[in-house]
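Next up is a structure, given as C-alpha cells.
Only one protein chain is missing from this complex, and each of the others stays in its spot.
Take a look at chain A:
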Amino acid sequence: MAGMSPSERRLQKELMSLIKEPPPGVSVDSNIAEQNLLHWIINMQGAAGTLYEGESFQLQFKFSNKYPFDSPEVTFVGNNIPVHPHVYSNGHICLSILTDDWSPALSVQSVCLSIVSMLSSCKEKQRPPDNAFYVKTCNKNPKKTKWWYHGGYNYISIGFLAIPEISVPINIYRGDSSVGKAPGEKMAITPRAIIRAGSNPACGNWHLHRVWLCVLHDSV
C-alpha cells in the first residue's frame, strides 16, 4: 500500500474487509470501487421478515480525501429508492451518523448496518412528509443540507439551536401544514421531530435561511 494517502489506505482496508466478510444482505461492487476508491456502489437486500423483504437497493458512497475525518456522502441510487419516512425520493437519507454524529471510528460497514436497521424497524412505508418540497429545493449533495436530529423531546425552542445569526422568518412544516415562525419562538411538537435547514454553501453552516421541522409519524 505504499504511495497511498491515509484516506486511500483506510478505504483499501475497508474494501478488503467488506469483500471478505460482508454483513448479511450487504455486498460491495468491487469492480467499481477498485476503479476509483473514492466512489463505491453497495447492493443491499431488504431483510427477511421486514417490509422490504425481497426488495433490493443500491447505495452510493462518495468519499473525500479527508475521509475518515469527513463523513462519506451516502445516497440511495438506481431505480428502487426505499419508501421510508427517513428516505427522500431523490435518495437522500436522514440519518445522524452521516453528518453530526459521524465519527472517524465509524466505517462503511457501520453505516450499512445502521441503514439496514433503519429500514428493518420501519412499520409503515411512506415518504417523509416534506418530500416534495425538499426534493425540489435541496442541494444534490445531502451533506450540504444542515440536518438536525432530535429524538425524545416534546418541546424544541428554535432559539435554543444556538444560531444567533438567524434573522429570516423560519418556515416550519408540521406534518403537511406549514406555519411561519419567528426566531426564538417556541413551539410544541410531538412526537419526534427532525429539523432541517438549508444552509448557504458559500458560508458553510453558519448561515441559515430556512428551517424545516417535520414530524415523523413512526416514532415517539
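Here is the rule we go by: a residue touches a chain if its C-beta (ideal position, glycine included) is under 8 Å from a C-beta of that chain, and two chains touch if they have at least 3 such contacts; residues count from 1.
The rule we apply is simple: contacts and distances are computed from a predicted model.
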From the names "Calcium-binding protein 39-related", "50S ribosomal protein L14, chloroplastic", "ubiquitinyl hydrolase 1" or "Glycosyltransferase family 1 protein", which one matches the UniProt record for the unseen chain?
"ubiquitinyl hydrolase 1"
Going by the contact rule already stated, which one of A:N80, A:S117 or A:T137 would touch the omitted chain in the full complex?
A:T137
Sole touch to the unshown chain from A:F61, A:F76 or A:W102: residue A:W102
Absent-chain interface residues of chain A come out as 6, 10, 13-14, 17, 68-69, 96-97, 100-107, 109-110, 136-139, 144, 152, 165, 167-169, 171, 180, 198, 200-201, 203-204, 206-207, 209-210
